[in-house]
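Note that one protein chain of the assembly has been removed; the remaining protein chains are unaltered in position.
Labels run A and B following the written order; every chain starts at residue 1.
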Amino acid sequence: MNMIKIVVPGDLLDDKPVHIEHAIIENDKTYATVLGSYDEEKKRLVPLEGLWYPVQGDIIIGIVDEEKLNSYSVNLNAPYKGIIVSKFVETQLQNGDVVEATVKEVDKTGTAVLVRSRKLFGGKIIKAKPSKVPRIIGKQDTMLRQLSDGTKATIKVGRNGIIWMKGGDVALATEAILRIQEEAHTPGLTDRIKEMLSGNNKV
Amino acid sequence: MTNGAITGEFIKELLSKGAREFGRGFNDYRRVVLSTGVIPHAEGSAECFIGNTRVLVGVKLAVSEPLPDKPHEGDIRTAAEMLPLASPDYEPGPPSPESIELARVVDRGIRAAGMIDTKSLFIEEGKVWSVFIDIYVLNFDGNLFDACTLAGVAALLDCRMPAYKDGKEDHENTVGKLKVTGMVTSSTFAKIGDKIVLDPDATEEKNAMDARVTVATDENLIRAMQKGGRGAFTAEEMDRIIQLTFEKSKDLRKIVKEAVGE
Partner (left out) sequence: MGGENKPELIVNGKRLDGRMPDELRPIRIMTNVIKNADGSAYIEWGDNKIICGVYGPKEALPKHTGNPERAVVKCRYQMAPFSSLEDHGRTGPNRRAHEISKVTKEVFENAILLEQFPGNAIEIYIEVLQSDGGTRAAGITCAAVALATSGIPMRDVPFAVSVGKVGNTLILDMNKIEDNYSDADVPICISPRTGEILLLQMDGNITREEFSTIVAMIKKAGEKIGKIQRDALKAPYEAISERYKR
């Protein structure tokens, strides 16, 4: 009994109008709009590829790309901009600064209003596919913990797919993350990554 | 992504410890994969991967009128397109200075090594062959020069001659192969701080590289060189680079020979 199936844009999900995220209703029928895995029982469609849609509470990593009068604009590597209101910032920010922040809300224009922002100093950032972020973090953070333990690096994964790393063996961590991304849908990945990290525990 | 600064610092820090991303040594190539005959409609074609860099070269021959000052010689015309699908940084539009430089450097190596004897491209009074070498960059991950030279050379070695009939070429019928002698390969080095690394990837080129140099050689001689970027090389550094290029050319020549089935 497999209630989960892979669907593509245009596939009929329900012949009644049902409100499902990433679906549209036309002529009282419900259709998928993305390549995704669809749980018929729970009526839930999870995209398999692509974009990040900001949701309240998401922790993101972004790069300040414009200083405005009362705010900073943040590049989130997404179709949406982030905005940090200056008065909520402890340290002054500059163009190019990397920040970690939380999405407070998404305004009408699609801009993510960011709070609890914190500047990240030094380190390295890489860009992962947002759809692979859950796998990079793992169930109850297992994969992420394994990555930091195995490389002794501080790793922060933004829901938007930007990952910041510092200290330890960042090169190895990069390699491991790229591999998780490539092999995200294969079983036994946690064990393979564990093996990969254990052989190279140098700092 | 607009984040050159911290990634550049990270790469420099790694190099200062004698290390490079993905466990690569300073003088290591990424995986090089070369194959020929990928576009049967072209007279010659080859595809080259260096790591995630992917380029395609197609060669076409056409009958044309000779240049007035060289009435008994054919010509080689090389063009490169950095396709906008190959990188978020590439834009559609007329050829960029970078793509013109790329085409010219590949062209110079092939010409200087005398791979094609332009006199052999003479057909009859007022008719010569033009050899069109078109470079297509399909995915950019650094070091286009070496990838395009490899693919360009392999595509020439793959190239068949169209038949000639009534002043026109006949592409559906071929008569043997294009006459090619020798083989040029190139190695590209990036200077990052005071370190020099072979085969820079896109992260290194975009965020950390101060200068770049490409050296094209055949078996015994240097045939073309091109330095790029704001930084500089010392004469001693160049000497070492040239030595390394000759060493690496042995492996690269082997890869080309295997790809063309020699």
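FYI, a residue touches a chain if its C-beta (ideal position, glycine included) is under 8 Å from a C-beta of that chain, and two chains touch if they have at least 3 such contacts.
Quick caveat, the model's predicted, so the values are computed rather than measured.
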**Q.** Residue of A:Ile24, A:Ile59 or A:Val106 in touch with the missing chain, whole complex considered
**A.** A:Ile24
Q: Consider the whole complex, including the chain that is not shown, and state which of A:Asn70, A:Thr109 or A:Gln140 touches that chain.
A: A:Thr109
Q: Specify the residue from the set B:Leu34, B:Leu56 or B:Val213 that touches the hidden chain.
A: B:Leu56
Q. Hey, which chain B residues sit against the chain that's not shown?
A. 39-42, 45, 52, 54, 56, 58-62, 79, 81, 83-88, 92, 94, 130, 132, 134, 136, 138-141, 169, 171-172
Q | Touching residues on chain A - with respect to the absent chain | A | 2, 6, 8-10, 22, 24, 26, 31, 33-35, 37, 47-51, 79, 81, 109-110, 131, 185-187
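Rule of thumb we're sticking to: only the chains that are shown with their structure count from here on.
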Q | Centre-of-Cα separation between chain B and chain A, whole angstrom | A | 37
Q) Which of the residues in chain B come into contact with chain A in the complex? A) 1-3, 5-7, 9-10, 14, 19-23
Q. In their complex, what parts of chain A are in touch with chain B?
A. 63, 65, 75, 77, 96, 98, 122-125, 127, 162, 170-171, 174-175
